[in-house]
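Of the protein chains in this complex, one is absent; all others appear in place.
Note that the chains are named A and B in the order they appear, and that numbering of residues resets to 1 at the start of each chain.
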Amino acid sequence: MVERRPLLDFITHAVLLLGVAVIAFPVYVTFVASTITAEEVLAAPMTLVPGPHLLENYKEAWLHGAGNSAAPVRTMMFNSLVSALVIAIGKIAISLVSAFAIVYFRFPLRMFFFWMIFVTLMLPVEVRILPTYKIVSDLSMLDSYAGLTLPLIASATATFLFRQFFLTIPDELAEAARIDGAGPMRFFWDVVVPMSKTSMAALFVIQFIYGWNQYLWPLIVTTQEDYYTVVIGIKRMIAGGGEASVEWHLVMATAMMAMLPPAVVVILMQKWFVKGLVDTEK
Amino acid sequence: MEKRVVFRSRWLPYLLVAPQLAITIVFFFLPAGQAIWQSLLQEDPFGTSTEFIGLENFATLFADEHYLASFRVTAIFSVLVAGFGLAISLVLAVFADRVVRGAGVYKTLLIWPYAVAHAVAAVLWLFLFNPTLGVVAHWIKGLGIGWDPLLDGNDAMVLVVVAAVWNQISYNFLFFLAGLQSIPKSLIEAAAIDGAGPGRRFWTIVFPLLSPTTFFLLVVNIVFAFFNTFAIIDAATGGGPGQATEILVYKVYKDGFKALDLGSSAAQSVVLMAIVIGLTVLQFKWIERKVQY
Partner (left out) sequence: MNRHSIRVVRLAVAGALFAFAAGAQAQVEIQWWHSMTGALNDRVNDFAKGFNESQKDYKVVPVYKGAYPESMAAAIAAFRAGNAPHILQVFEVGTATMMGAKGAIVPVQQVMTGAGEKFDPKAYIPSVAGYYTTSKGQMLSFPFNSSTAVFYYNKDMFEKAGIDPNRAPATWPEVMAAAARIKTSGTSQCAYTTGWPSWVHVENFSAWHNVPIATRENGMAGLDTVFQINSPLHVRHWNNLKEWAGKGYFTYGGRTNQAEAKFYSGECAMLTSSSAAQANINRNAKFKYGVAFMPYYADVAGAPQNSIIGGASLWVMSGKKPNEYKGVAKFFTYLANPARQAQWHQTTGYLPITPVAYDLTKNAGFYEKNPGTDVSVRQMLNKPPTANSKGLRFGSFVQIRDMFQEEFENMLAGKQDAKTALDNSVKRGNEMLRRFQKTTKE
């Protein structure tokens, strides 16, 4: 602090507290809605005091789901977890090895491959929805975990990140490994992987959230309830056009459960989360 | 920058890049190529009749006032999301930067919305703004202001902008805070000694020094508003009422998937690719600038 200004200090805390309150408000209302009955939600305006039905609402959603989406939340959470883990770990794995190849080897077409990976930055899934869908369909991967995850695994940012990082590993280490007669893979496992742990952790946090929160892709490749992820499950619960009405108390319980895993990851792994965000934007 | 020390192998490097390349080719290049090819065709959904029509899909597209309207909607939406998102998070970051004790707590309390899926964020705000049962909608009506996002395009736009900004604040906040913390304290102290008040110091020293961060965030937010907000639009408004919130990405999806108009959807994809390429180039311009520091 440059100088003391009690009034400004007061304003500072007031603004920040207001910011925190406004940002938390929707989630608070969601929480309240998930603890009361369907009728109480419909009574406009809804109460802002939590009710006693927390356990039964969560249990109902967990075991049976709600409304148009008949898939139980536990199935959808499991699917989300599988996709998020496969996407996060898969991205890290294939980016790690491809960056290793590009940095530690000289081979024909090396830069060409590098640019090919780079260009994918310019092709977000949103702009190539239909043809990608067609290809996944041709490969018979609709309604499967492979279809949910594989197309999202390629990562230019992760490859870049590892490339930048590998370039900072001192040449002496590779030199020493060569003198000892260690092959490239030995060097990879004994030196590169252990040194990359922090970067991997940071990337994992970001990519886990990315994978968990996917929307458009799971929306179009999954038509069977068995493969719904929880994020699209919520959308289907409120989608019009079905025969049932929106059971808001259950939708809100599902929303709370859908938010929990990524929020826990962000809060508990805050340091890596921040590092991951900053690194991936370099 | 290149490594001096490298390993030698005829086949190993190819094996190592193979998975990444395979996925890139199958799921990125093939579809992109197909989108370009499809954009030159007119075809029924089942693919039983196909006709090469050159650039006619593009001509139809740009003659369609509703496609142009979608451009306008996207532009307004992006400007609102980026503008409010940046302004609010900058304010929060500036104040958080002042706090000595408890800064970590504030930070934790402000960054978690990043973890909330866009679609979930949209559902939360949809619920709050629901004209029949929403708490916030009730307050708005209590003020005597009409509120109906189902019918009023402006209301619907407010709804999706609020949801998007809420989702994006954490990200902007973190980068602004990091930017603020990297400004040398000595500069600010010197200004204080010269008698500049906090407001003046902010506008003459802090804000200009933050401008690379701001520019970077501006591009990121525009990309976010252009492409990543699909979930928000789909879950909250479905592009309506009318076409009031139908952004370009949503239109590609709607025309391709719901309406099965493959040629038009593909042509729109190609246009979007051109936009992404433009934005990516812009983003890299920023990196070059940053390197000069």
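We adopt the following convention: a contact is a pair of C-beta atoms (placed from the backbone, for glycine too) under 8 Å apart; a residue touches a chain by one contact, two chains touch by 3 or more.
Worth saying up front: this structure is predicted, and the values here are computed from it rather than measured.
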Given B:185, B:200 or B:258, the one touching the chain that is not displayed: B:258
On subunit A, residues whose C-beta touches the chain left out of the figure: 42, 68, 70, 72, 74-75, 78, 133-134, 137-138, 140, 142, 220, 223-226, 239-246
Contacts of subunit B with the absent chain, listed as residue ranges: 42-49, 51, 60, 66, 132, 148, 150-153, 238, 240-243, 254-255, 257-261
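As a working rule, only the chains that are shown with their structure count from here on.
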Subunit A and subunit B: spacing of chain centres that average the CA atoms, whole Å: 16
Complex contact set, residues of subunit B against subunit A: 1, 3-9, 12-14, 16-17, 19-21, 23-32, 34-35, 38, 88, 91-92, 95-96, 98-100, 106-121, 123-128, 132-135, 138, 166, 169, 171, 174-175, 178, 185, 188-189, 192, 198, 216, 220, 227-228, 230-231, 234-235, 249, 252-253, 256-257, 262, 265-266, 269, 272-273, 276-277, 280, 287
Residues of subunit A defined as touching subunit B within the complex: 1-3, 5, 8-9, 11-13, 15-16, 19-20, 23-24, 26-27, 29-30, 33, 41-42, 44-46, 48, 93-95, 97-98, 100-107, 110, 113, 116-117, 119-124, 126-132, 134-136, 150-151, 153-154, 159, 166-167, 171, 174-175, 178, 183-185, 187, 209, 212-213, 215-216, 219-220, 231-232, 234-235, 238, 248, 251-252, 255, 258-259, 262-263, 265-267, 270, 273-274, 277-278, 281-282
